[in-house]
Structure formats: C-alpha cells, structure tokens
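Attaching a single structure in structure tokens format; questions to follow.
Yeah, one chain of the complex is gone here, protein chain that is, but the others are all in their spots.
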Amino acid sequence: MMLEKIIALSRKSSPWVCHFNSGGCNACDIEVMATLTPRFDVERFGIQLKGSPRHADILVCTGPVTKQIRERLLRVYHQMPTPKYIAAVGSCALSGGVFYDCYNVLGGIDRVLPVDVYVPGCPPRPDAIIAGIVKVLQKMEADALELGDQGRASAAEGGNSRVSH
Amino acid sequence: MAIIDDLFKILVFPGFLFVVNLGLFLEWLDRKIYARLQNRVGPPWYQPWLDILKLLSKEDVIPEGASRFMFTWLPVFYLAVTVTASLCIPVGTYAAIYSFPGDLIVVLFLLTLATIILFLLGWYSGSPFGRVGAVRAVTQFLAYEVPLVAALLTQALLADSWSISLVMARTTVGFPRFVVVHLTALAVALISLQGKLLRVPFDAPEAETEIVAGPFTEYTGRRLAFIRLAERTEMAVGVGLVSDLFLPFPARLGVLGFVISAILVTFVLSVLRASVARFRIEDTTVLAWKYILPFSALGMVLAIIVRG
Amino acid sequence: MSDMEIPVGPQHPALKEPESFRFELEGEIVKSVDIRLGYVHRGIERACQDRTWVQAVYLIERICGICSHSHTTCFCQAVEDIAGLEVPRRARYIRSLIGEMERIHSHLLWLGLAGHEVGFDTLFMYAWRDREVILDALEAISGNRVNYGMNTIGGVRRDLTDRDVEELRSAIRILEERVGYYTDVALEESTFRNRLEGVGKITKQQAIDLGTVGPTARAAGVNVDLRRDDPYAAYDEIPFNVVTAEAGDLLAAAEVRLGEIRESIGIMKYILDNLPDGPIAVKAPRRIPPGEACSRYEAPRGEDIHYVRSSGGDKPERVKVRAPTLANINAVAESMKGVRVADIPIIIAGIDPCFSCTDRMVRLEDRISGRVEVLRWQDLSRRYRR
Partner (left out) sequence: MLPELIRSLFQKPATVRYPVERVPAPEGLRGKPVCDYSMCIGCRMCSRDCPAAAIEMVDTGERTPRPVFHYDRCAFCGQCADTCPKKAISLTSDYELSAFSKDDLVSLERRRGESAAG
C-alpha cells in the first residue's frame, strides 16, 4: 500500500525522542545528550530531543527503576501518543545492572513497561546508542508496513517484551 | 474558466500549497544553517515535510482539563488565519491573489490575530506550562507589535502608500536619499520579526528548558501538525513581507527574486538565533520599549523629514 | 494572572535527572518552592554491605556517572587508609591526572548545560564538541568514556603508555586554545552575561553558613580547596592555584569553573612532565583489617566525603557518602526565593547538581516507641541548619 509506505517512511525519518532518567547515575544521560552534539549530531536522522512526552515517539529510558520513580515512568509513558516505542539504554535500564539487589530498585525498565530495544553498555558509547535507535527505527518501519497500530499493540503483549506489572 | 484559474491561484500558486511549502523549506533552511553554524551536519532537505506527515499519522490526545472545543478548533483557526494573511503577499512581481490599497494593514491585523490564537491555544490546553507560555506570548506581543508596525509604516511613508505591491515597486525609488531610513527600518523589522516568530532570543513563550514547549506542550498528532504548519506559514508570510517591502530583488527579479530575498532574510534570522542567549520575558519588554521602539520612531521621523 | 503552581520535574527538559520542584508562582515571580528529592535513591550504601571490597569499588563508581573517578578515589583512599596500604607514587600521579581530566570534562559539560538552560544552544554545541577531545583521551587511557574504572584498592588498574602521553599532549594543546576562547568570548557575549550576572547570588557569609563547597563556595569568595588544604593523591607535590571570585553569582561560578579548567590543564602538563616510574598498584588483601577511616576528595562539584568501616571481613561493614551536591543544594533553595521563572533552570543548574550523588534517605527509628519516620528534605534542612 502506498499510504502505508509513506507513513512508514515518515515515522522512521522523523523520530522524536523523549529522555527519561528513571534513577540512573547520569552517565547514560550525558551520553544520550552527547548524541545531540556536533560529533554525533542525530539531527542528521531527523531525531530531535523533545521536552514534552506528548510530542515524543520514542521514550529513551536510562537507569534502573527505583520504587519512587515507577509511577512517574508509567505516567510519562501514558502521556505519549501511540505508536510509541521504548529504548532502554544502559545496563541498569536493562536489568538493574550493578544495582540489581539494591532495596529501592525494582530492576530494569521491562519490569514496568514493554521495551522495544535494549542497548547494553555502562554507559553505552553514543555510537552504540545511535545503533540502538536505528534498531528502533527498523522496528517502527516494519510495524507500520506489516502490522499497523493494532497489530503492533498485540505483538508487544505476546512478543519478546516481557511485561509484569 | 475563471473559477478554475482562481482556485489554482488560491490553492496552488501563489496560494496555499506554495506558501506552506515555502514555509517548510524555510524551516529546513533555518535548521540547516543553524546546524552548520554549530559545526553540525543538520537535517536532510525533506525533514520538515516528513515531520508533518508523521504527526498526521499519530494518535490525537485531548488531555483532561483542556477545553475540548478550543483544543480541537484553535489549531485549524491558527492555520486558516496565517494562510489568509499569505493571500495578500505578492510573490515578487506575481501579483497577490487578493490585493487592494491598504492590504498591508490587513496582513498586520491577521498576524496579530495569529498571536491571539496562540494565547488561546496555550490558555485552554489545561497545562500550567501552556498558561505561563500563553501569558508570555501576549506580553511579548505587546513589546514587538508596535516596532514591527512602525518599521512597516516607515516604508509605507516612504512609498506614500498602504498597498504592499505599491510599496514593493517603490522600494528603490530615490535610492541614495533614503538609504539610512531604509536600513534603520530594515533592522527594526528583522528584530521584531524574530520576536513575532518566537525565535531565540525572543523564544521565552516556548522556552524549552523553562516551560517545556509553552502553549504547545499538550498538543499531539494532527493538531500539532496543524500548529507547526501554521507556524511555518507565519514564518513564510513574515519573511515574505519583509523581503517584499525592504529588499530590491522581488520587484526586479520576480518570483526568483522573492525566493532569493526570503533565503537572505532567513539566513540573517538564523545567524541571529545562533549567536545569542534567550532573553527573560521582562528583559524583552524593557529592550523593546527602551531601545527598539525609540529606534523605530527615529526611523519614522527621518522618513517624514526625508520625504519633506 | 492568578497564582499558579508549576511542576519542574521529575521529567522536565531542564533537568537531566528526575527531581521534583514545585514552584508556586505569582505572575512570573516564584513565591515558594517545594523540593522533593529521592527519585534516584537506590540504596547504594546498604548495597555496599553486600559487596566484597573489590565489587564495592565498581558500585561506588556508579553513584554518579560524571564524577565517577572522584567517588572511587575517595573510597579507595579510605580503604587503603584502613588497610595501611602504601599506594605507589606513579599510581598517585595517574589518579590525579584522571581526576583533573574528569574536572575538565565536568566543567565543560557544565558550561554547555548552562548555555542550554538559557537558550544559548550554540555554546552547548561548541562546549560539548570540545569536551569530546578530553573524552577521547579518557577513553584511550581507561577504555571507557564515562565510568573509567581506573581505581582499584591499592592503586590504579591501567598504566599510561607513551602513546597515551603523546595523545594527551595534543589534546591539551587543543583544549588550551578553546578554553581561552570561551573565557574571552562566551563570557563576553552580552546576552549570555545578562542571564548569569546577579542570578543565584549568595554572599560569602551565606556561602559559609549554608555549608557550600567547591566552585559554588569559591565563586562567593570562600577560599577552600581540598587539593591544597588537605592534599591527597599527588597534590602535595604539584603546584597550582586555587581560583576564586567575589561576586557569588552564576557569572562568577562560570569564571571560577573556566579558571579551574586552565589550572587543571596546568596540573596535567606538570604530571605528564614529572610522571614517576614504578609499579601502578600494590596487592590489596581480600579481607581488610578492622578499622574505620574518613576520606575527603575535591570533586569537580566540591568536597566529597566517604566514611568506611571494616569489621575485618571481605565486605565493608558501613559505607557513608556525603556528596558535594547535598552540601550545595541549600544554596539553591536560598537563592530561589523571589526569582523569576526564567531563572529557575539556570539556578538549579548553577551548582552543577548531581542528584544521583545526593539522593539519600534518612530513616529515624525511635528505639523506645518503635516509631519509624522518613525525613523529607525540608525536615533535614530545618533540623541541621546551622
């Protein structure tokens, strides 16, 4: 379908990113910021960092989920318009990392929300973050072409994203 | 066939499609120049169009606490107003769709209306950031509208007409005699235009690090796309107006001259955006009333003296 | 406009970390502020008690990703103190070197963020572009751009090769020129100055009373620097100046930080010229003998204090961290009264906050009544205000 192709192209060429630190150590955050700077300049791919989750397509989460932040993370996620994607950046966001047994840490982002792409590293280099975002874009394109919004939602529930509330 | 001809003029050239695409092109140009000034690569040329397409295909959310009616219709009004304003802008020697003596006043009125809509957009979005942004937009509007009008008035005085096409045709008449007045008015117009379009250093109404995105914080999907289109159209109108009224090219080189002038004006605006920090809203007002307004008044007085 | 409340955080473009500030506004003026910390509280101090001494170093490193070397050095010094280990001279020099590189990257980061907060994105882009120079050098030496993992108990983990030294020298040349440029031009840019001058101002007396540390204190004229006052690592052998300013506002803070970058470059040059030969680490025992120690370190943001107690096992018995931002955050609350909305982000950013260092929880347990109380930030600052 022509229309679907155009939608897929526009989505993958214009991903707006909202960054959320769910309790990390800042390292991943500064590397996410560094992807904006002249050396890496993600605006090349049309990526823009947006302050409002309402404008975002991809939620980039860094850090393990602390007990206090959980609710806020969910709220930010629910504020985003569909289709929405989540990239977990950094080992803490993947599984809790070195904070795996801390009493105030719930674990990785996927304990709370469905994660689409995992970017390991402590912190990942900006190159690795870009590579991760490119993976999200691939997924976006595939979703727009094959599944559409409804299909994606059901795929996220039954697919590889393990959600446990 | 007159109807088809009119429809073509209104919808395609120099009407809706042309002005919207010009606006998106200027957005790309602005972002690209901004990026290059910062030693970055910047977005590819098709970026603004794809941004709009993507927004059109996203979910629409009406947040709790927002006025449903206002939230739905204001973005449409915003676009309608700016596109209507564009109907009076001649594209170089290509006459405007709707041109009459005094159309300059109408354009200014419509652009003012756009700012009022911006205020309502923020006020009824049900977000504290939106409200702060809305109030700031109005505060800033008071500071910038007067110098902008004064600068355009100077040109109108020099040309002795309120018609855009006449002013444009007479821009370079009596050239060496008017040059000082001309440049004064141009400087004031460029700075006020930057304020009108809410760009750094006058972007306090939508300052990202202070109030997220100001009036637009809560808007998503199609509505945001409309708002962006309206903003770009406003930019095209503002830049086009300044090009027509102040630069010699549109009257000499026609459509090509118009585009060249628009690019030149955008370049100046981008450099201005890249080289300064944001003003606080209070500083904006003080700056406008203390320096820019007297300066524009000076231009006007000079114009009267020179005209004799 | 009637009174309204705006929330800044936990998710807000001005904050890179989740903290919540609620501002009650009267027009554009801030009437009161409610700070709610604790979103990044992870329980690191407690978790240290479940880690071996070797593992604890890496956990401590991740207290904060920006001043990771500060925390590990501080912790390792405390442990070495307890165990009575003599750190080789070369290791002490390398620790100082990495510490200064970290200071440079941290201050450039601050400069960029300060520009970003006031809408001067070009400065952000330039400062962060030049920051890549020092990050490249750090990556070449330590193998990672941010969490360097250079420290281990008893010394450092990686040696400096000749090629690293050469690369560092060329990096220093670039940085020297750029930092000179920022001092000359960026601080002269009138719109930028206008946003910093007189903003977030504290007097010298306030700076002392509120217990501020680091550049925040030095900008207000308090001449304090642990590298000189209580030397650690190799600082007792290295000549350098302590940069101070008088004004106490954010412009002074920016001047102090830029001045410190120049001093750090000087220190780096001295270290590269006078790098002693020898081993880079001594072998640390798996079990640290019983004892306790307190260690201080001048982190980029100010004085960092670690208290470590060992009961003779292979795990620490207690680790307590006092990060610099905790000492400085009172200054933020103080200078926030009556400011305009536009200045909020830059004032918060002004102390170069690092909430991941700061988020602690204080839980008071009344042994007799069994009442458990978790203190909020306001309770803390009210109780312990001098």
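By letter and in written order, the chains are A, B and C; residue numbering begins at 1 in each of them.
Criterion: a contact is a pair of C-beta atoms (placed from the backbone, for glycine too) under 8 Å apart; a residue touches a chain by one contact, two chains touch by 3 or more.
As the structure is a prediction and not an experimental result, all values here were calculated from the model.
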| item | value |
| --- | --- |
| Omitted chain's touching partners, listed by label | A, B, C |
| Contacting the left-out chain in the complete assembly, out of B:40, B:182, B:199 or B:228 | B:40 |
| Sole residue of C:55, C:183, C:206 or C:311 that reaches the chain not shown, by the stated touch rule | C:55 |
| Which of A:9, A:74 or A:128 contacts the chain that the document leaves out | A:128 |
| For chain B, residues in touch with the removed chain | 33, 35-41, 271, 274-276 |
| Where the unshown chain meets chain C, residue by residue | 51-52, 54-59, 61-62, 122, 126, 129, 136, 139-144, 147, 149, 152, 157-158, 181, 185-186, 189 |
| Absent chain, residues of chain A that touch it | 38-41, 44, 91, 94-98, 100-101, 108, 110, 116-122, 124-125, 127-128, 130-132, 134-135, 139, 160, 162 |
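Following the convention adopted for this analysis, only the chains that are shown with their structure count from here on.
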| item | value |
| --- | --- |
| Chains linked by the largest number of contacting C-beta pairs | A-C |
| Mean-CA-position distance for chain C and chain A (Å) | 28 |
| Length of the line joining the C-alpha centres of chain B and chain C, rounded to whole Å | 44 |
| Chain A, residues touching no fewer than two other chains | 37-38, 51 |
| Residues of chain C touching at least two other chains | 12-13, 125-126, 129 |
| Contact footprint of chain A on chain C as seen in their complex | 10-13, 16-18, 38-44, 46-47, 50, 58-59, 62-66, 68, 109, 112, 124-126, 128-129, 132, 144-147, 354, 356, 361 |
| Residue ranges of chain B in contact with chain C within the complex | 37-40, 128-129, 131-132, 135, 200-201, 203-204, 207-212, 274-283 |
| Touching residues on chain C, where the partner in the complex is chain B | 1, 4-7, 12-14, 25, 28, 115-123, 125-126, 129, 189, 191-192, 194-195, 340-345 |
